[in-house]
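So, subunit A:
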Amino acid sequence: AEEPVTVMGWGGPWKDAIMKALADPFSEKSGIPVRYVSPYDYSKLLAMDQAKQQQFDAVEVNGMDSTRMIRDNLGTPLDFSIIDKNNLSPEQLEYPNAIGACSVATVMIYSKKRWPGDDHPKTWADFWDQKKYPGGRSLQRTPVKTLEFALLADGVPKDKLYPLDLDRAFKKLEEIKPHIVTWFSTGSEPQQLIASGELEFTAIWSTRANDSILNQNQPFEIIWDGGASEGNAECWFVCRGCPNPTGAMKFLNFAASAEPQAAFARIIFAAPVNQKAYKLLDKKFAETMPSYPANEEKMFQIDFKYWVDNYEAVTQRFETWIQS
Partner candidate 1 sequence: MAGSQDSGPSPTSPAPVLPLFQRSWFAPTVLLAPTLLWLIFFYIAPIALMVWRGLMDTGLQGYIKIFSSDIYLKVFWNTLQISIITTIGCLVLGYPIAFALTVVGRRLQALILVLVTLPYWLDYVVRSYSWIVLLGRRGLINNILVGLGIVDQPLPLLFNLFSVCVGMIQVLLPIMILALFGAMSRIDRRLMLAAEIHGASRWRAFRTVFFPLSLAGVYSACLLIFISALGFFIVPALIGSPRQTMITQSILVLAETLLNWTDAAALSIVLLVATMVLTIIYDRFFNIDRLWGGDQR
Partner candidate 2 sequence: MHNVDPADLKTAAGAGVRLVGVSKAFRGTLAIDDISLNIEPGSFVSLLGPSGSGKTTTLNMIAGFVTPDAGQLLFDDKPITDIPPHKRNIGMVFQSYALFPHMTVFDNVAYPLRMRTKLRKDELGERVREALQLVRLSGFEDRYPRQLSGGQQQRVSMARALVGRPRLLLMDEPLGALDKKLRDELQVEIKEIHRKLGSTFIYVTHDQTEALTMSDAVVVMRNAQVAQFGSPREVYEEPENTFVASFLGNANLLPAKVVAADGQGQTVRLSNGAALTLPSGGRRTFIAGSDVMLLLRPEDLALAAPGTADSATLNGTLHEMLFFGDSYKLIVDIGSDTLMLWASPREIADLSVGAPVRVAWDAGRAGLLPAGE
């Protein structure tokens, strides 16, 4: 039999989606079995690399970790004799040694039950306005995106965000701090809190927002304006020193193509980077995707280069601030 490809990524429903949309059809087609390993843990990938015991062949990492992988050169140069560039769209090849996998964003959602009319919150400035829009709100416990939201709320235009004006951002954050119900750290927390009525509006991952609205019928609506898009930064890599690079390339060739990307998006709402996939998606559904051009326009792109360089220092500052 063929040597299996080991893939590391997020678990739970994410894993189910990967298996159904990518791995199973791939195995069926190529005869190469896929072993999917979760949970996603970048530090583990790093530990394996340090120990020269890399066991993951292909990984799909988030924007921040993509940038780190590229910086630390943890990937293997892609073999375009196996990967057919023709099946890809240019957006997927933005980063070296990587192929764009999916596009996610962090957005604001609000309760339509609470603000049924047109007088609903529309911007981060509204989110900050506790007087006009009282109610439970939450943000993610990370400086990435949160500081950007604060600056947007303070009136900084979205193309002038970077390099971040940290003092200004923290000053603005100080205003909202007493009104934050919770600083969530897992994707499921805001979902639960919406369901149990604790939150009226919140920052949330677009995938989870769509799951709540479309699958759980929560009466919420996404505000794309001022959303934080990861753009094309969430990528597939083939790991340095992995046991089965050839298989991994074959897998990437399949996974990055349009049809699996569309299938994947349908299941887990993670938008395709491969624009060709939009042809396969229902229009109405496509409009809920962060990489849908109309939506992407309204959002800003997270500058992961900035973040990778400043992550530790800003996180320390953010943690000190948040804990006080």
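Everything below uses one rule, namely that a residue touches a chain if its C-beta (ideal position, glycine included) is under 8 Å from a C-beta of that chain, and two chains touch if they have at least 3 such contacts; residues count from 1.
Here is how the candidates were picked: all candidates are chains of the complex that A comes from, given by their letters.
Just so it is clear, the model here is predicted, and its values are computed rather than measured.
Subunit A shares a touch in this complex with candidate 1, selected from 1 or 2.
Residues 41-43, 46, 68, 136, 141-142, 181-183, 185-186, 189, 192-193, 196-198, 311-312, 315-316, 319-320, 322-324 of subunit A touch candidate 1 in their complex.
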